[in-house]
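Shown here: the complex without one of its protein chains, the others still in place.
And now, subunit A:
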Amino acid sequence: MPAEMRLFVDKHVRYIQSLDTREDELEYWLTEHLRLSGLYWGLTALHLLRHPHALPRQEILEFVISCLHENGGFGAAPGHDAHMLYTVSAVQILATLDAFDELEERLPGVRQKIGHYMANLQDPQTGTFLGDEWGEHDTRFLYGALNALSLMGFLHLVNVDKAVDYIQSCANFDGGYGTGPGAESHSGQVFTCVGALTIAGRLDLVNQEKLGAWLSERQLKNGGLNGRPEKKEDVCYSWWVMSSLAMLKKLHWIDGEKLTAFILKCQDPELGGLADRPGDMVDVFHTVFGIAGLSLLQYPGLAEVDPV
């Protein structure tokens, strides 16, 4: 394989392993409000890189449990309030570690509690989901809830039809979806809405030709993908756009080779990790979504990712 097409697997593994040893950096403390999601991103990246045991399983499990609240929700770190985003990350980690039974043994009744925490955040009037008791709503939370509830086998706790109606009300003429009704189409939100519809088994409601066309136009001359018309490219859209195209079975509507080359250029070849654009600072968020994009592009040696 030519040098510029190489994925620095070992360096990325070491980069992810190093993330929890940075307590002497201010940035480590300033990002504590993202810790549990960061752990999910790191763990997922390691699985895709075929190094699933590079982080200690028991320590992860203890950390996840330390973020659990009495009401069944999870905060981003111990002492942080419960929120949908981190509850979803916690469930995703538990599913990855296949640890639901172990958790239930230690804390009987906890699964039901987690399921009800998320189910209770559904707005009975509109069908969408709130982030927490303070009332912010966004299609990100709706997707997160359906994803986590389906992983736990608890979809029956919520009104899926009503959630589907809500997504329909977010659809735009270009086939895409925004953060709520009336909002501009955005690749990240397209992923959440198409993902939620896939979980609900209602992809028939998507204007697949139009949305596929819109998604394919996210690819720019340099091979990278952007999130909206006339915006700059960013590695994270390798996931939001590509997973949506995969769910619509239209991955071949963009140039995979050029995108692969773009993602690989965003690697830090010395210290590992991927950045938003070539030459920028790396972080675990762009690392996982870049690698997940490569997995959808069937880069050799990577584990296969589920686009939902």
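In the analysis below, a residue touches a chain if its C-beta (ideal position, glycine included) is under 8 Å from a C-beta of that chain, and two chains touch if they have at least 3 such contacts; residues count from 1.
Following the convention adopted for this analysis, contacts and distances are computed from a predicted model.
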item	value
Listed names "Actin-related protein 6", "Geranylgeranyl transferase type-2 subunit alpha", "M-phase phosphoprotein 6" or "NTF2-like protein", matching UniProt entry of the absent chain	"Geranylgeranyl transferase type-2 subunit alpha"
Full-complex contact with the absent chain, from A:Val13, A:Leu121 or A:Val282	A:Val282
Contacting the left-out chain in the complete assembly, out of A:Gln17, A:Asn71, A:Ser150 or A:Thr179	A:Thr179
Per the touch definition above, residue among A:Thr44, A:Thr198, A:Gln219 or A:Ser244 touching the missing chain	A:Gln219
Contact set of subunit A toward the excluded chain (per top definition)	23-27, 29-34, 38, 75-76, 79-81, 83, 132, 134-136, 138, 172-174, 178-180, 182-186, 209, 212-213, 216-217, 219, 221, 228-231, 234, 236, 250, 252-255, 258, 268, 271, 275-277, 279-286
